[in-house]
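Moving on to subunit A:
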Amino acid sequence: MKTLMKGNEAISQAAIVAGCKAFFGYPITPQNEIPEYMSAAMVNAGRVFVQAESEVAAINMIYGGAAAGVRVMTSSSSPGIALKQEGISYLAAAKLPCVIVSVMRCGPGLGGILPSQSDYFQVVKGGGNGDYYTPVYAPNSVQESVDLTIKAFDIADKYRTPVFVVVDGTLGQMMEPVEFKPVTPYQIDVDSFATNGQSGKRGYRNMVNSLNLSAIGLEKSNFELKATYDEIRKNEAMYESSVKDGDEIALVAYGVPSRIALNAVKALNDKGVKAGLIRPITLWPFPDEAFKLPASVKIVLVCELSMGQMIDDVRLALNGSVPAHFYGRTGGVIFEPEELVDAAIKVVGGGK
Partner candidate 1 sequence: MAIIYEKSKGLTERPLTYCPGCSHGIVHKLIAETLVELNLLDHTVAIAPVGCSVFAYDFFNCDGVQAAHGRAPAVATGIKRVAPESIVFTYQGDGDLAAIGTAETIHAAHRGENITVIFINNAIYGMTGGQLAPTTLVGQKTSTSPFGRNVAHQGLPIKVCEMLAAIPSSYYLERTSVHDVPHIRKTKAAIKKAFQYQVDGKGFSMVEILSGCPVGWNVSPVESMKFIKEQMMPYYPLGVYRDGGAEI
Partner candidate 2 sequence: MAKVKLNFAEALCKGCFLCADACPKKILELNEDKVNQKGYNPIHCTDEGACIGCAMCAVICPDSVIGLERE
């Protein structure tokens, strides 16, 4: 059965369906519907909800909850995610699973509360200290937000890593019909790592730690993380592409802007400019595979609600095969399909 839900609330309900046992958060616009929803729903489900004193405290409560071996989630928005980076680095180092939702707003600084994608770097390139990555899911509909939030919990457990779900404020506020299918959660071996105060029952004590003062020891643990990241890169990249042989141009967009780009692609095809759309669904691992383009594609146009961040990864994926151009709006301004059409026609070579 489908119900009409706001993106932020659907993400919250998805976490509950996925078996999230504790939510720790802190208010910040435009993600407040998530802690608001959780403050009632988690309590009603007999689970844990705590409004922390700061984003820093919230992510460290997540560190504690994850260390105790249960599914945990926090949510925030860009400046709040900046504060959580310390804890995210610790979670990655200590190999603790959790889900972090970022409802992106515009910056830098306090910026504004309108939709933005200017925190691609923040979630994809880290921000916390050290050599670590976090898988990042970027849905473009409310239903996909639900499906990817549920998947994020499994991926977090499977690889023992923090996982991001990133949306922009538009998707957080947008209402669409959604369906919650039954979930079979990935079974994690809690006894193998959890510091849940059951050393007596399990017969040995566990330690959650990111400190390693031995150079060889720390290098080894970095090698282990790298091996995990290689596995994730190999198995978990997701994208959609409508690019086919004969297309001249490929547009690239993720999240809600991909829906605008899809309209632009249709309009371009109507005008006789053969175009396709590549939509990365995982931002890390970046779906490099999607950029092995047919020979007919001579140019790529990356469309982001930022000054150009994902375009760096697109260029790395293209590895110089064809040029990548950029069109973006920022500060909370959302581009119209016509702007993308004009930009595409301009880069393809004008006059058609």
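In this section, a contact is a pair of C-beta atoms (placed from the backbone, for glycine too) under 8 Å apart; a residue touches a chain by one contact, two chains touch by 3 or more; residues count from 1.
Regarding selection, all candidates are chains of the complex that A comes from, given by their letters.
Because the structure is a prediction, the values reported are computed rather than measured.
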Complex member touching subunit A, one of 1 or 2: 1
Interfacial residue positions of subunit A with respect to candidate 1 in the complex: 21-22, 24, 48, 50, 52-54, 56-58, 60-68, 70, 72, 86-87, 90, 94, 195-201, 205-211
